[in-house]
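Here it is, the structure, as structure tokens.
And now, chain A:
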Amino acid sequence: MTTSATIPAGERPVGVDIQESEQNRAVIEALEADNENSSVIHMPGLVRVTSPGRLVLRRETVEERLGREWETHEFQLAIISYFGHIKEWDDDEIVIAWDH
Partner candidate 1 sequence: MTIAPRAPRKLSMKDRYSALTRDLDWTPSYVTEDELYPYTKFEGITIHDWSKWEDPFRLTVDAYTKYQAEKDKRLYAVLDGFAQSQGHLSLTDASYLNAMKLFIQGVSPLEYQAHRHFAYLGRHLNGPGPRFASLCQSLDEIRHIQTEVHTLSNYNKYYDGFHSFPHMHDRVWYLSVPKSFFDDAVSSGPFEFLIAIGFSFEYLLTNLLFVPFMSGASFNGDLPTMTFGFSAQSDESRHMTLGLEAIKFLLEQDEKNVPIVQHWIDKWFWRGYRVTALIAQMLDYMLPRKVMSWKEAFNLYFEQQMLGGLFVDLAYYGITPPKFVEQAAEEKEILSHQVYWTLYQFSHAAAFSTSIPTDEHMEWLSANYAKFDELYRPLWEKEKRNVAAGGRHFARGLPELCTVCQIPMLFTEPGDPTTLCQRWSTFEDEHFNFCSDGCKNIFDHEPEKYVQAWLPVHQIFQGNCGGATIPDVLAWYKMTPNDGGEYLGSRDNKNWLAWHDMAEKTGGN
Partner candidate 2 sequence: MQFELRTQVIEPQRKTFQHLIDRYGDRPASRYEEGTIDIQAMTNFHYRPLWGPDKDIYSPDYSVLKLTDPYSFTDPRQFYYAGYVTSRADMHEAFGSTLGYLEKRGMFDRLPEAWKGLFQDVVLPFRHYEAAGQMISADACRFGWGTTTTQCFGYAAFDRIGNAQILSRVGIAFGGGTAEALAAAKKDWLEEPAFQGLRKHTELMLVERDWGKAMVALDVTDQLIYALLYDSLDEAALTGGAGSYSLVAQHLVTWFADQRRWFDALYKAWVADPEYGAANAAAIAEVASAALATAVAALTPIAAKADALVGAGSGAALTAAAQAVTTKLAGVGVALR
């Protein structure tokens, strides 16, 4: 059985599953760009982005790639699932991280 009792919150992976589609490509690219230690796995129909401790999605990074305005609420059209804790969800960014 896997346990990570000794691994601190900053290192335990968090992640998000995103439906693989043309519309969501900018979101996936933004996640990769803003989280330097992230890794991306492709599964049937979905893309999983994981990162140690913390994953951030920034509105501006998505907008640069989309070439239009993008509200963080639009992330709801892309996300399938996540693990971690959504610590912040405001006009400018979404942060998933562990607390403790």
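Candidate selection criterion: all candidates are chains of the complex that A comes from, given by their letters.
Note that in this section contacts are C-beta pairs under 8 Å (C-beta built on N, C-alpha and C of every residue); 3 or more make two chains touch, one makes a residue touch a chain; residues count from 1.
On a predicted model such as this, the values are computed, not experimentally measured, just so you know.
Which member of 1 or 2 touches chain A in this complex comes down to candidate 1.
The residues of chain A lying in touch with candidate 1 in their complex are 1-5, 7, 9, 12-15, 17, 19, 43-46, 68-71, 73-74, 76-91, 98-100.
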